[in-house]
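Read the structure below first, then the notes.
Only one protein chain is missing from this complex, and each of the others stays in its spot.
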Amino acid sequence: MTEADNEENKIIKPDFSDPELFCTALPKEVPRMNNIIQKFYDWAQANSLWLLAFGTGCGSIEMRPLYTARYDISRFGIAPRPTPRQSNLFIISGYVSVKTLKRIIRSYEQMQNPKFVIGLGSCTINGGMYWDSYNTINRLDHYIPVDVYVAGCMPRPEALIAGFDELKKRIKEGRGEGANEYAKNFAWYKANQKKIIKDWDMPDYNW
Amino acid sequence: MKELIERLRSKFNAKNVKEQRKNFVFITVAKKDLEGCVLYLKEFEGYGHLTLLTALDWIEKDQFELVYHLHNYSNKTDVSVKTFIDRKNPTMVSINNLWAGARVYEREIKELFGIDFPGCPRVNDPFALEGWQEIPPMRKDFDTKKYSEETYFPRPGRYTKDNVAQMEEQLYPVEAEVKNGIAKTVRKK
Partner (left out) sequence: MDNFWTTLLYAFLSMFVIFNYGMLLGGVVYKIIARVHGRFGPPVWQPYVNLLKVMGVRTAISHGIMFWLGPVFRFAGGIGLFLFMPVVFGSVWMQNFSFSGDLLLVIYFIFFGQLGMALGAAESGHPYSPMGIMRGLAQVTVSEVPFALAVIALAAQHGTLSITEIVAAQQGGIGNWNMMTNPVATLAGMMAFLGMMMHAPFNLHLAPQEIPVGPPTEYHSNFLGYMQANRAFFASAKLILFMNLFFGGATNIPVLVGKTFTLYMFAVFVGVVNPRFTLENSIRWFIRIPTATGIIAVLIYTFKN
């Protein structure tokens, strides 16, 4: 029984450099246009933030009240989307273990170019109460570019709304260029990620 | 409960019996008796629920301790069966044929303590740590702080403050100075 079980559950590792099966292209920088249309798009981006409904840690429990009548973030045009393709805001809510980081990277890379990250809670800033743990990362900004950090353990929904305001300000000033930064420093980010993810079983860039 | 303890004493040579509460008892059995003891408790005494299975690392005694916590639904009592195994060669009999849920516990213990359970399905698959290459992290000789500082880019600027000293400094600086001065003089003499 055990033999058969092990045979069944054996993970088949495909060749990730095979262009037939996987996209081997690396992310490209798409520069901003320096004109009024870009300003207009920035305004639209800031007022229509779709956040990825992926709770990575305990902080995701603070995101639920945001949709309720008491806080109601839909006033600001913020709506949850269940798929990374359509969302442009990723909230890393709380501690990130190495296993979760792998999924975070996959989801983050699937999001399309203007994409923003909010690090929620102390754990994303310096590890928080898990600063000496063997399995949680200390600094999120070494793995993916972060736009806004919201400190606290856990920050209340009001603090998160303040974080959204800060992010909007950044986007309207044209400083929400996390995706381009990621493409520019891709080698550095990838080296950091591969340093802690020992069994790298995905393509280098998951477009 | 008393009769149960007597039966376990006579059948499995249970030692170190500690009655934590009147419905909760710790016993220690030898490694070879453990499976029989657990099976007996499950089949004949009605302890049908494996609440948890965990391990402890006694590095000074060079032993691992395994704790099987069982619950009886009919009379609402718990028995915690402990056993000690060698730390050099940590292998234990798998009980996944008694409780399917034990597979998860055994897989977790295998990963975090390195105790092997031969015969347990998928016991070698990663549970929470994917691609772990160091010694199992819950062992006492694994320095988690050092590992974290080497691996996870610690952000500089972290410091700790004693709560009492911090409050004294902020709220009663003069009194704290007097107190510390007195303490210093007294200790000098």
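So that you can tell them apart, the chains are marked A and B in the order they are listed, and the count of residues begins at 1 in each.
FYI, contacts are C-beta pairs under 8 Å (C-beta built on N, C-alpha and C of every residue); 3 or more make two chains touch, one makes a residue touch a chain.
These numbers were taken from a predicted model, which means no experiment stands behind them.
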item: Partners of the unshown chain among those that are drawn; value: A
item: Contact with the hidden chain (one of A:V30, A:I61, A:M129 or A:A191); value: A:V30
item: Sole residue of A:G57, A:G94, A:P114 or A:G128 that reaches the chain not shown, by the stated touch rule; value: A:P114
item: Touching residue (missing chain; options A:S17, A:S74 or A:N185); value: A:S74
item: Positions on chain A contacted by the hidden chain, ascending; value: 28, 30, 40-41, 44-45, 47-48, 53, 68-69, 72, 74-75, 77, 79-83, 85-86, 88, 112-114, 179, 207
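Just so we're on the same page, only the chains that are shown with their structure count from here on.
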item: Whole-Å gap separating chain A and chain B, where each centre is the average of the chain's CA atoms; value: 35
item: Of chain A, residues touching chain B in the complex; value: 1-2, 5-6, 9, 97-99, 102, 125-127, 131-139, 142, 192, 195-200
item: Footprint of chain A on chain B - complex, ascending; value: 119-122, 124-126, 128-134, 137, 142, 144-145, 147-149, 151-155, 157-158
